[in-house]
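One protein chain omitted, others in place.
Let's look at subunit A:
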Amino acid sequence: MSSTAKLDVRPPRPPTAGRAPGRAKNSRGFADRTAGYVFLLPWFAGLAVFTVGPLLYSLYLSFTDYSLLQSPHWVGLANFREMFTSDPRFFHAARVTLVYVVVSVPVKLALALGVALLLNRRRRGIGVYRSLFYLPSLLGTSVAVALVWRSLFAQGGAVSDGLSSIGLPKTDFINSTTWALPAIILLACWQFGAPMVIFLAGLKQIPSELYDAVDVDGAGKWGRFRHITLPLLSPVIFFNVLLETINSFQAFTPSFIISNGTGGPADSTLFYTLYLYQRGFTDFRFGYASAMAWVLLAAVAILTALMFRVSRVWVFYGDGDNR
């Protein structure tokens, strides 16, 4: 390959025989691009109609008192002002969601990484194990699993009965202000399959020479993990942390199903999205609900930017321009 090709990060072009140079090449490129855009048109149309359109409309609604049945009236910043000055449930919901994110994300990722490390070896039937561990995350977001979870942890459910058979007191986890949120967090952690698969892919990319090298240096198991696995996996860890955090902020189904849509008992599982939903669909205050959605977007966007900033310190890309 020539020296220019080394700098070219794009994937190599397929060899095209007898390509005309100059203008002809450009017009060919133009035709290709046009064809590309034409093929993308359905997607663009979908994006405009189903995503960007409603998005902008909800931005407009956030400045109105839209009540679903009556047409919206402009109220300026009133919704936002109410949220931050006279709505205790807003802050409560934000707090519940933060606890959920801060606890469930690290625990889930630690589990995912741990299992990925165990599964990252050549062994008979390892594919079966991988599929088994991945399975919960396929089911996890579904309503059915949330329902199963509810009956498992409710009074007379398998978990409560199981614990009482080993001498612990019978607990109705779902209807306890102390245990309802932990039960939902546990459900989230159980679905570690998706990040696990990504970790596995990342682990497979680590060249075995490096492990050979540290073995020669006399590092133990911990040393291998600490000095080779962790730094080389850090981009993948960052990717997973980011994705899981953003997803967790938007968790809705488990709390909606498990609390029967109330966020109860006594608001102990009132996730931000659930409160947003209640404001919209039970209180008929769609303007307020839209405003809440935009506050969530802003908060998650700021958090994401912060995480990218901090990532410079601990994520190792290994290509020299890492600071």
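In the analysis below, a contact is a pair of C-beta atoms (placed from the backbone, for glycine too) under 8 Å apart; a residue touches a chain by one contact, two chains touch by 3 or more; residues count from 1.
Throughout what follows, contacts and distances are computed from a predicted model.
K.L.:
As a check of understanding, state which of "Mono/diheme cytochrome c family protein", "Extracellular solute-binding protein", "Protease" or "ABC-type glutathione transport system ATPase component" is the UniProt name of the chain not shown.
P.N.:
So, among "Mono/diheme cytochrome c family protein", "Extracellular solute-binding protein", "Protease" or "ABC-type glutathione transport system ATPase component", the name matching the hidden chain's UniProt entry is "Extracellular solute-binding protein".
K.L.:
Just to verify: which one of A:Leu117, A:Leu163 or A:Leu243 makes contact with the chain not shown?
P.N.:
Hidden-chain contact among the options goes to A:Leu243.
K.L.:
Just the residue numbers, please: which parts of subunit A touch the chain that's not shown?
P.N.:
9, 50-51, 53-55, 57-58, 61, 65, 67-70, 88, 155-156, 172, 175-177, 202, 205-207, 210, 232, 235-236, 239, 242-243, 246-247, 250, 260-262, 264-267, 273, 280-286, 289-290, 293-294, 296-297, 300-301, 304, 317-319
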